[in-house]
Structures are given as C-alpha cells and as structure tokens.
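Note that one protein chain is taken out, while the other chains of the complex remain in position.
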Amino acid sequence: MPDPSTSQDRRPAIDLHGLITELFPINRSLTGAGVRQTLRIISRYIDLAINEVPTGTAVLDWHVPMEWNIRSGTISSLSGRRLVDFADNNLHVLGYSKPVHGVFSRAELAGHVHTLPDQPDLIPYRTGYFADDWGFCLPHHLWQSMTEESYRVDIDSEVAPGSLTYGELFLPGETSQEVLLTCHICHPGLANDNLSGISIMTALAMRQARRTRRLGYRFLFLPATIGAITWLDRNETRIDRIAHGLVLTCLGDSSGFHYKQSRKGATIDRAVAHVLRHCGQPSELLPFNPYGYDERQFCSPGFDLPVGCLMRGVHGTFPEYHTSADNLDFVTAEALQQSYAVLETLLDLLDNNRIYRRVDGRGEPQLGRRGLYRAIAGQREAGGATQMDLLWFLNLADGSHSLLDMALRADVPFARLEAAARLALDAGLVTESA
Amino acid sequence: MPDPSTSQDRRPAIDLHGLITELFPINRSLTGAGVRQTLRIISRYIDLAINEVPTGTAVLDWHVPMEWNIRSGTISSLSGRRLVDFADNNLHVLGYSKPVHGVFSRAELAGHVHTLPDQPDLIPYRTGYFADDWGFCLPHHLWQSMTEESYRVDIDSEVAPGSLTYGELFLPGETSQEVLLTCHICHPGLANDNLSGISIMTALAMRQARRTRRLGYRFLFLPATIGAITWLDRNETRIDRIAHGLVLTCLGDSSGFHYKQSRKGATIDRAVAHVLRHCGQPSELLPFNPYGYDERQFCSPGFDLPVGCLMRGVHGTFPEYHTSADNLDFVTAEALQQSYAVLETLLDLLDNNRIYRRVDGRGEPQLGRRGLYRAIAGQREAGGATQMDLLWFLNLADGSHSLLDMALRADVPFARLEAAARLALDAGLVTESA
Partner (left out) sequence: MPDPSTSQDRRPAIDLHGLITELFPINRSLTGAGVRQTLRIISRYIDLAINEVPTGTAVLDWHVPMEWNIRSGTISSLSGRRLVDFADNNLHVLGYSKPVHGVFSRAELAGHVHTLPDQPDLIPYRTGYFADDWGFCLPHHLWQSMTEESYRVDIDSEVAPGSLTYGELFLPGETSQEVLLTCHICHPGLANDNLSGISIMTALAMRQARRTRRLGYRFLFLPATIGAITWLDRNETRIDRIAHGLVLTCLGDSSGFHYKQSRKGATIDRAVAHVLRHCGQPSELLPFNPYGYDERQFCSPGFDLPVGCLMRGVHGTFPEYHTSADNLDFVTAEALQQSYAVLETLLDLLDNNRIYRRVDGRGEPQLGRRGLYRAIAGQREAGGATQMDLLWFLNLADGSHSLLDMALRADVPFARLEAAARLALDAGLVTESA
C-alpha cells in the first residue's frame, strides 16, 4: 500500500505553464494597465476582488505612487532602423521611464542604458520606480555594436496620478483563523520571478474554493513592497486572524526548494519543513532575514506575522535572475507541478492540523477487539497508517498535541497520522479537541 | 585511590544465572500455573505479594482474559512416533492454544504450524492470546522433513475462567516518593527476554530490602500489557507518588546497553544516561516511541509517568529474539552482573540525589583551616572526591542543584559528588535542603 503521498497524485486544475505563457507578454509594473490585465485574466479562474487605491494615498510610512503606463519605446538609428524595441521585449524599457522623444549622442544615451557586461547576451530587468528618469535595458553585445554618433530615442509613456491595483480573494472557513498566501505581480516578462507564483497561487485558490475549509484562505496578488504595505495599512485591525502565511515566488525553476523561515518562529515554519522533508525533492531551510520579498513587510515590527517564503531558486543566486533568461524555457511544467503539489500538501496539513483527545483519556486502548491490532509495528492499516502510526496517534492524542506535533515526533508524513486519526475516530477512540 | 566505582564491586546476593536456569523450564504465559510457580520461586527471596485478578474484571479499556493452562502437546506420526513435544521445549505450543485431539492432513496442519524459514533450526515463540486457535511452533527443517500425509495432534490444555496473577513488593522509604521497577513474567522458555529482568529485579529487591531507603521502591512482576494495565487500573489514585520508573528487559545478552527515554522527559532519563556514561560499557540512548514493553502503558495518556526502559539488546533487532536461541547459553553471568551493577548504581543515585545548601550561604569557604585545601584540582580527598569535585559541590550547593545536577555539570561520576557532599557535611559547611 503506498504512502498517502505528498506529491504524486496532486494535480492542479489548470495548465500552470500555459497560464504563465499567456501572462508572459504583458508589461506589468507597480501600477498600470498591465497589472489590471493580469488580474483580469486571473479573474477568469477565481472570484478575485480587484482593488484600486488612488495615487497619493498615505499607507503606513509610504504614499501610493503615480501610475505608469507605456505604449512604446524604441532606440533607432538616425537612418530609421529600429535597434531596440519595447514591442520585442518589455524588459527593454526601464520601469517607470518618463516619456522622451529626441536625438541623443551615444555618450548621452550611455547614461540611460543598462547592460550586463558579464552576461552580454541578456537583457537586464531594471526599474526606477521613484526616480525621475528614463532608460533602456539591452544586451551588452548589442550596445557594443551600436557605434554611431547619435541615436533617436522615443518612449511614449505616462507617469501620472492614477491608482495602485491589487487582487484579493478570501475564502472563509469554519473558524476565524486564516491562511495568507501572497505573490507579487509587478514584474514584466519574467517567468519564474513573478509568474510562477501567480500561476500556482491561482491554481491553489481554485482548489481551495471547491473544498470544505476549516480555516479561511486569503490570496493576495500584490505589487511588491508598496502593495503589501497598502494591504497592511487597510487591514491593520484584522491581521490577528492570520494564523499562517506564505509568500510564493520563483517556484518554476529546477532548483531544490528553499524555505525562508518567519521572523518570529511559527507553526508555518514547522509545517513547511515537515512537508519538504517528505516531498521527495532536495530542500533547504533558511533563517529569516529582512531582505527578500514581501515577508519583509509581513514580518516587520508592529505586525510580525507568522509568514515565511517558499522558493525553489533563491533571488540573486541563479544567473537567470532579473534577466531576459528568466523566460518561458526557464520554468518547467514538472517543477511547477512539484511546487503545486507541495503547496497543496501544505494547505491540507494546515487545514487538518487538528488536536484530538482520547475518549477514555488514559491507558493504551485494546486494539484487538476493534480489529485494529497488528503484531508488527510496520504493518499497514487501511488508509495507509501503520500500526506504529496508530500507536503514536493514540499515545499523543491527549488534547495537547496537534497532528503536526505527532508527525514531527514520529518522523513520518503528516498524512499517515491523519489516516491513523481516521481509524481512531471511526473506532470511537478519540474526539476532536475543542 | 580508585573511583567509588559504578560497577566493579557491586555484586548481587543471588546467582543471577542460576535463578534464570531454575525458572527457564517453567511454561509461563499471560496467566496460569507457570506464572504462579515463577512467583512462588521468587517469593523465596523477597516478600512478594501475589495478586489474583479474576477473569472478566474490567481494567481500563480492557478485561482480564481467560486463564490458560496446558499439560501436554504433541505431534506424532500415525505410527506413534512423537515428532514435536511440548515436554521438550515449551515454545513448541502456541500460547493460549485451545485443546485439540485428532488426526489432521499435513495441509490442514500447515495452517497451525509456525516456523522460521530464514532460521530453519530455531523454534519461534508465538502466542494467540485473544485468538480462538491452536498451533505448534517448530524448526523449519523439521517441518520440511515431515512429509507424511497425516499426523496425530494432541494438545491437552484449558482456556477457562480463572485469574490473572502478578507479584508486587513495596519497600517504603522515608519520603512518599517511589521508584517503580517492573519486568514482564509472561514469556515461557526465553532466557534474555523475560528471565534476565526477573532475575535481576529479584536481586535488586533483596538488596533494597536490606537498606535504609530515602525513597520507596515498588517492584512489579507483571504479565506484559494486560498486567500493567491491570496494575494501573487498581492503583490509579496512587501513581502520583512515582517519581522515577524503569522497565527491565533483555539484560543478559552481550550487547551494549540501550536506554529508551520516557515520553515526557524526566530525571530518570538524565540519571540513567549519567550512569551509563560512566559504567565502562558501550551504551546508546533511544527516544521514546509507543512500541516496546510496558513503558508503553506507563507512558500512555492519562498516566504519562516518568518511566523509561533499560535493555542491552533491543527487542526485534537481535537474531535470537523470540526464538529458541534465546536460551541459557545466550545470557552470560558477566553480562547479568554488569546489568545488575548498573542498576544498583542507579538506585543509589536516585536515593542519594539530595539537594544541599551552604550553611553560610555565600562565597567560597576557606578549605585550608578545615584541612580540605589541596593546591591541585585533581588531588584526591578521603572518600574519592577530588579537590575539583569538592569545589563543584560547594559552588553548586545553593539549594537549587541536586547532586545529579552537579555530577552532570562537572561531568564526573555521581559517587564523587556524593563523596564531596560527605566531606562538606562533616566539615559543617552544608545542610541538606528540605
């Protein structure tokens, strides 16, 4: 009898790589039409509330920035040949570039050009969110080949009052406790760093929407930093409901898993560590630090929520990071599927992490007369639990150990303790602890 | 001056291997005449109360089973040759076999025969306590050589209302705290798994009976599982007196020591670890799990007592386990003696694990004017303590550290801290803490 497995038979309801492919060409940024278009596509799958927060709104220590929109951006030779075109790759224009039209000497242009001399074939990803600037990102080889004296530059963009857009879906549960899942939606054509999290979170939300839920589930699609700060500002009185939280990012590459622990140490840290230990993939736990994704905000003073961050490759450590090589080939269907399965396993664990109490409250019950006695500790019961799993469950079902506590002490997958719990419930040996 | 040693000069009052040899032929089971005979023999040495609990008595989630007695059991050829005879080895008949008399085809008999194909010369030990069954256990080679069409089978046994028998000795101490020592008495001719514990516990009880005792000592000779459950049921209101507990089993083989820790973590765990660390034999600590001997019951919910289990070889991991090879040759006088010495050392530690407080309460006392000053930390005092041991004792005699706490911090044998305590008591430097 196979283990009630963490990953083999957990399949998302949508084609994860397909959704990434659809979203890839859209030009996302902190704000603007691309973000709205992205959220509209996600809304096909889940009942997303799309929120608009006007430019200038005070949010904690910050203000909602101007909205940026761009129609086109090119560098052309004076003879009219297009050398760099935003239409080819939306990384080509520096995020939040202001409009510009004119002819610039190569030397002047150089002050607005970003390249990667060490990765000369790749386009870097750069933004200038709060800078009054414009710029282009291009392969270093291309820039080196541009030896003419002057070039024509056109950026047809707008930085103007508007709003910040974010998406939110809340699926209520039987209790007031919530699981928070977030991803960032502010990166343009980067497949792993952005779209892998968006795609997997969409599939998880679809799945949770169809289930009975003990816990509530809150899915946030946020522009990074300012989006999290905006959400925290608007939900400050409700955050004590967040029992577990996770930031999802970079989940489509072929690296092993990395889990960055919460600042405060929390059940989410033990739960993710447990799922990763039994997921069949290499994984590593990383201590909290205040640099990274929006766990920075959720774990900041005054909030200090139990929020970690799940990644495969770690930002800044793989060569494709923040370059045009983080493309549709860099993320694989297999890696996305594994990541999805780990997260589905994790959500099931959190939702089913109940506490049980033995009905009679003392001693080891007689399994034999209930048909549950097996002479061998490793012998399997129906449902996948071994005799040993059942003994662990009955030994720790004292009203003070959660199923996760038991699984960690027994060092077996959570699902086997769940199976043992079902056997014991069916036999009337335990009740769920209030 | 030698260390006040843990093991060299600690000798049991009886011949441990001799007692095992005497008890070996008796057919023990959960209940029955063999158990009573075993306890009667032990009663020659210690003042054992023998308790009878009637069949059907409700004990926690269980009921006391029928009593089983057997007079004979044979398999014979139709020509009258005895091939398997309970009189030769009491492992030959499945425990709790019901009576049977008749001729069975080899195929029919096969459903009642237990062998060990991987250890074809050995008889397995099997029971069917709560099954309505009968059976024989024999060497696989023998079974393979039995190629006739039919055999005559006779088991002259009885499964009938009667009682469960267990032995108990309580030696009161100066305080109400108790040390619980238990072993199981339900295995027939197995020398290590059963008799080693019985023999050593008898010797320990003899020894403790002759001593002044700060703590009380309770020795339980129990049929496994149902015996412990019965005892717990009948003593439920008194179990809060159990300060330390230990299950003794498999103490006569040549393996290093194994100590399985209590479920809750307790002083007994630190005490046994300390004694084993200094006993001069290899040893290993094992975490609690809910499979094993009666620590399962004592550490079950509602009781959760500070009870561990001391073994040499671990059940299920040595090839002789639960076979006819666990015989009188498998246990050695030397191993039994070492085990006894470790346990005597442990009981002395528990009994003498006092807390002391400095009389003047502050500073380092002047040892010179009391004749206790030695310039060298390693220099020995009378009694075996070094100058360093005495300094540790005086430094930690603050009313909050037990002698075991001190020995663990100083990382020297407990007896050396005891010796230091005597020096300090004699010099009027400390009093025992209430």
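By written order: A and B. Residues from 1 in each chain.
Methods note: contacts are C-beta pairs under 8 Å (C-beta built on N, C-alpha and C of every residue); 3 or more make two chains touch, one makes a residue touch a chain.
Just so it is clear, the structure is predicted and the values come from calculations on it, not from any experiment.
Only one of A:C279, A:C299, A:L347 or A:L372 touches the absent chain when the whole complex is considered: A:C299.
Where subunit A meets the omitted chain, the residues involved are 60-62, 130, 225, 229, 232-233, 236, 263, 289-291, 296-297, 299-304.
Looking at subunit B, the residues touching the absent chain are 358, 360-366, 368-369, 377, 387-388, 391-392, 394-398, 410.
What we mean here is this: only the chains that are shown with their structure count from here on.
Averaged C-alpha coordinates give centres for subunit A and subunit B that are 54 Å from one another.
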